[in-house]
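These notes are about the structure you will find just below.
For this depiction, one protein chain was excluded, whereas all remaining protein chains were kept in their positions.
Each chain gets a letter, A and B, in the order it is written, and its residues are counted from 1.
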Amino acid sequence: MYPPNFDYVAPASLDEALSALAGADNAKVLSGGMSLIPLMKMRLVRPTTVIDISRIPGLDAITDEGDHIRIGAMVRHAQTATDPLVNEHATALAQAAAATADVQVRNQGTTCGSIAHADLAADQPAAILALGATMVAASVRGTREIPAAEFFVDTLTTTLESDEILTAVKVPKGGKSVYRKLGRRGSDSDYPIAAAAAWVDASYGTISDARIAITGVSSKPYLATTAAQAVVGTDGSSEAIAAAASQATDGVVVLEDLYGTVEYRTHLASVYVQRALEDVLQ
Amino acid sequence: MEVSISVNGTNHSSDVEPRTLLVHYLREDLGLTGTHVGCETGYCGACTVIVDGRAVKSCTMFAVQADGAEVRTVEGAANDAGLHPVQEGFWECHGLQCGYCTPGMIMSSIALLEENDNPSEDEIRHGIEGNLCRCTGYHNIVRSVQYASAKLRGEEPQGASAEVTT
Partner (left out) sequence: MSTTSVMGGIVRRKEDPSLIQGKGRYVDDIKRPGELAVAFVRSPFAAATVNSIDASGALALDGVHAVYTIDDVRHLGVTPAQVAVGTLRPLLADGAVKHVGEAVAMVVADDRYIAQDAADLVFVDYEPLDAVVDLKEAMADSIQVHEGTPNLLLTWAGNAWWEGVVELPDPAPGIQEAKERDDAVVVSLEMVNQRLIPTAIEPRAVLADWNDGYGSVELWTTSQIPHAVAGAIGATFGIPSNKVRVVAPEVGGGFGLKLNLYPDEFLCCFASKELGRPVRWTETRREAAVSSIQGRGWIGTATITGTRDGKILGYELDAICDMGAYSQNFTVAIPLLGLFVAPGQYDIPTSYALHCVVTNTPTTDAYRGAGRPEAAFYLERIIDVFAREIGMDPADVRKANYWKKEQFPVTTAVGMTMDSGDYETNLDALLARVGYEELKAKRDAARAEGRLLGIGLSTYVEVCGFGPSALTGLGFSWAGYGLPTAFNGSGVVRVQPDGTCTVTIGTGPSGQGHQTTWAQIVSDGLGIPMDDIEVQHGDSNDSPMGVGTFGSRSIAVDGSATFEATKRVKEKAAVIAGHLLEAAPQDVQFADGGAHVAGSPDRSVTWAQIAESAYQPHTLPEGVEGGLESSVVFSPPNATWPFGSHLALVEVDPDTGDVDILEYWATDDCGNVINPMIVDGQVHGGIAQGIAQALFEEAIYDETGNLLTSSLADYPLPAAESLPMFSLDRTVTPTDVNPLGVKGIGEAGTIGSAQTIVNAVVDAVSHLGVKHIDMPLRPKRVWQAIQDARN
């Protein structure tokens, strides 16, 4: 309940923030704080320095960049959920943001923060995986781009280096996507027990490309590659969808917890792949 | 650290430790004890206040993050004209029992109605999903928000007598 002491800095520019991060031992970046602050209150995380990036101008925008949309580090879940650009071009992300936690958390927490935190059951990582997004990571060493597929390593672990800040997510336009979940308190309430985001490109009738991402099921949100392959080249028939659903957990280790056994989660992953595909192909 | 925070329209300049949570700043430093603490994981919402127009959980925010912000708490919900329609709704519809979740519930409901003055029952339930109540089963809270919504839209609100079994 009562966080340990720390030094607090609120830089006015990204460069300043990156320098502070590079120069500090055991620093944490604070955007919305919805994951960091509870962990600090339980004293499970004890940073010596907290770098609050909320005062840096320009990070709170969603911008149209032609072939993609760019979501800045300080864009809150609520903004992602309601933004017309995101709803039009990255529906799954808007839906995942809308299904994240509750109103207050959506008002304060950030999309990039959720992605960087990489909870194994977070909503939005599944959407950005399915959408084929790119992470923009900055440090004093420069800026690099990381494909979503290479970003998530394990529970609470990403390829972000300790001196890097996730400054934006770039989500390509094109195709259609949805996000469907079963929450711990039923329907889409609370963290997902299992959820799936599906993206398809079916501009010319048959499905020319597809990506399916699943969260809440394994130690990280993952791309169900073989499941997606099962619908590529088809017209999205119920057989194709069933084939995809049956491969939802191929190659992954399914986790068990208070809300689901391995058998149940494996089944749910299939159900939600099926539901997501049915929705997106409607 | 020096912070300057407007709370219910009054500016406060204070020296706080970085680790001081906004809720403790409000309760301990400013003596505004209407904002409550019910958990430490950001689940219960008893600590909900409105910061720069957005309902947030003040137990999951450092006071330093609110530097320069405008904060509204339950103490500022009523004005010279009387109770806020949401407060009135909670009173008329028995939307509270022990009252501990109530300040947070009221602030979330105010924020909800500021965005959507005519929410459906589902939208109300969705809008207060971040506020846990252990006493009411939410039934009368939903009705309280409906009351406030009607009142804000200039319609005749329905109090407890519209429904209660007699």
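Throughout what follows, a residue touches a chain if its C-beta (ideal position, glycine included) is under 8 Å from a C-beta of that chain, and two chains touch if they have at least 3 such contacts.
No experiment lies behind these values; they were computed from the predicted model shown.
J.: Could I get the residues of subunit A that touch the absent chain, sorted low to high?
T.: Where subunit A meets the chain not shown: residues 1-5, 42-43, 102, 182, 184-187, 189-191, 193, 258-261, 263-264, 267-268, 271.
J.: Residue by residue, what part of subunit B touches the chain that was omitted?
T.: Spelled out for subunit B, the touching residues are 17, 19-20, 27, 31-41, 43-44, 46, 73-75, 77-78, 83, 87, 90-92, 94, 96-103, 106, 121, 124-126, 128-142, 159-161, 163-166.
Assume only the chains that are shown with their structure count from here on.
J.: Roughly how far is subunit A from subunit B, centre to centre by C-alpha average, rounded to an integer in Å?
T.: 29
J.: Over in the complex, which subunit B residues touch subunit A? Could you list them?
T.: 1, 17-19, 21, 37, 40-42, 45, 48, 54-57, 59-62, 64-65, 67, 108, 111-112, 126-130
J.: Quick check: in the complex, which residue numbers of subunit A touch subunit B?
T.: For subunit A paired with subunit B, touching residues are 1-8, 10, 30, 33-34, 37-38, 40-42, 50, 52, 54, 76, 78, 101-105, 107-108, 189.
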